[in-house]
Structures are given as C-alpha cells and as structure tokens.
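And now, chain A:
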Amino acid sequence: MSLLEVKQVNHSYDSKKLFKWKNQSNKILIDISFVIEEGTCLGLIGTSGAGKSTLGKVILGIQPPQEGQVLFQGNDIYKADKLTRLKLRRDLQVVFQDSYSSVNPRMTAEQIISEPLENYEKLTVGEQRRRVIELLERVGLNENDLKKFPHQFSGGQLQRINIARAIALKPKLIVLDESVSSLDMVTQSLILQLLSELKDDFGLSYLFITHDIKAAFSISDQIGVLEKGELIELYDSKDQFFSSKHPIVKQLRDSILAEHPRFRTLTTKAN
Partner candidate 1 sequence: MKAKLRDMLKSQKVFVICSLILCVLFLITIFAPWVAPNDPIAVNLAHKLQPPSLDYPLGTDHLGRCTLSRILYGARISLGFAILIFISALSIGLIIGIIAGYKGGWVDQLLMRLGDGLMAIPSLLFVIGFVGIWGAGLKQVIIGLILVQWVYYARVIRGMVLSLKEHNYITAAKISGSSTCKIMRKHIIPNVLPSLAVMGTLEMGWAIMNLSSMSFLGLGVQPPAAEWGAMILEGKSYIRTHPALMIYPGLMIMLVVVTFNLLGESLSERFGVKRR
Partner candidate 2 sequence: MSDRVYKKRFILISAIILILSITLIGCSSESVENSDSTSKSSNMITFAWPRDIGEMNPHIYNPSQLFAQSMVYESLVSYQEGGELKPHLAESWEISEDGKEYVFKLRQNVKFSDGTSFNAEIVKKNFDTILKNVDLHSWLGFIPKIAQTEVIDEYTFKLTLTEPYYPTIQELAVVRPVRFLGEAGFPQDGDTSKGIAEPVGTGPWVLDEYKVDEYAIFKRNENYWGELPSVESIKVKVIPDAETRVLAFEKGELDLVYGEGVISIDSFKQLESTGSYGTSISEPVATRQLVMNTNKEQLADIRVRQALHYGFNKQAMVDGVTSGLEEKADYILPTNMPYTSNVDAATVEYNVEKANQLLDDAGWKLPKGKNVREKDGKPLEIELMYNSAESIQKTMAETLQSEWAGLGVKLNIAGVELTTQVERFKANEFDMNFYSNFGAPYDPHTFVNMMAIEGFGFREAISSYPNKEELMNQIAEVQQTTDETERQQLYTSILGSLQEQAAIVPISYIKKIAIYQKDVSNFTFPANRDEHPFSGISVKK
C-alpha cells in the first residue's frame, strides 16, 4: 500500500456570480494521478499558475476536489469518518512558502510548536516543554528561542519553527509548499539540508512543490512537471528528466542557468 495515492483529481474554481459575463472555464487541476511511497520525496515543478498550491491543498484535505480521490494510507481522506480523518491528519503535515504568514504573530515559538501537541498528545506542562525544546534543537534553534515572538526571528529561523511544528507529531508525509522559495540562497540550502536530514531520521515522505528545479532535484527521489494544471511527466531520475523530449520540459531545461562560468551559454565575454 502506497502512503499517498492521488487518483484522477480534477478541480476548477467556479465563479458564484449572479451574472456571468464570459463563459470561462477555470480548470486548475486536470486528471492528476500519482503515488508517493513511504520514505520518498516527490518533487513537483511548475511555474506560477500551474496549480501547485491547489494540488497541495487538495492533498492536505482542506480543498475537496470536484472529481477524483486522494487516498492516504489507503483511506480516502474526503470520505473518511471524523475519527479516521483526525488520525490521518496527524500523519499529514505542511510547511508553507511564506514563513511569516504561517505563524500567528501573537504567539511565542513555544505556543506555535506546542499547538499540535496539545491537540493530539495529552502531555504534562513539563513534558510538553521538553518536547518543544527537543524539537527546537532538532531544527537548529535552542531553548532561548522559546519565548520569542515571530517578529523576533528571521525568515529562515521562522521556517525552522514551521518545520518543527510540522514534525512535532512525527507525521508520515509533509507537504512542502514552496517552503524554501522566498529564502535567500544561503538560508535556502541550509533548510534543504535540514529537510533531507529529517527525512532520513524520521523516515518522512515529502511532497515538495516548487518552481526551483535545482532545489527540487536536491532532495527528491521523483520529479514531476506540472503545467497548466496537468501533470506532464514523472521522472525517477535526473537523467530521465534531462533526456525528456517534451517541449515544455525542454524549455524548462533551457532556462536552467549554468552552475559554473565555464558552462555559461548566455555570455562568453570574460577575461
């Protein structure tokens, strides 16, 4: 049994306006199907407007799709009864792109991280604090940060707190919705490093949604390309991706910038 199975998901936003002036079809997701196995990471690459975020929400169980099924550990998350859903939810967490808007500005780091713990594990005050400190240390922060408020952290640090909250319940799958995109390069790579460490330590699976090919490849086992709501192709390796003939993939590939000036294609001039 696969950890996550997405079957034939279709979704479109219908405008609930009284008068329809133009007959627009707003298809966001078209016939999306894929599978994520336990302990693997699926990277989904797409430009803005490709339907990445909607797909993330559908999988997280907060945006029922108009058609299709999302099976998590074999259960349809939209058809499960309340109790099962609560259990499923525990195993399914998220880290969003905008670290600032992902935390309540009026709560301390401790409060933020302990929220899931409060909901699922009845711990004593002391135990809970210990757990939070453990989590903070695990993501590279420390005890001193417990009482700090979000505005006292940098974007990267906040993203670590978001990660700590996501792993607090030891989930099976974490949806990383552009989780590193708004960070600068250095921070980005540090967070990516942390994520792949955590993946190994906790046996996590990721759905890594991004527009950054390099970042996607750095932690993914599988890569999918999403374009205008369609999942174009799925690749098991970089080689597969780089040998694809699909025109959209080709354009994507062409846009990747050289990693060393020796391989530059845009300009040649340099002394």
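The candidate set was assembled so that all candidates are chains of the complex that A comes from, given by their letters.
Heads up, the rule we're going with is that contacts are C-beta pairs under 8 Å (C-beta built on N, C-alpha and C of every residue); 3 or more make two chains touch, one makes a residue touch a chain; residues count from 1.
Source: prediction; values computed, not measured.
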| item | value |
| --- | --- |
| Selected neighbour of chain A [touch, this complex] from 1 or 2 | 1 |
| Touching residues (chain side chain A, partner candidate 1) in the complex | 57, 60-62, 86, 89-90, 92-94, 96, 98, 101-107, 115-116, 119-120, 162, 165, 169 |
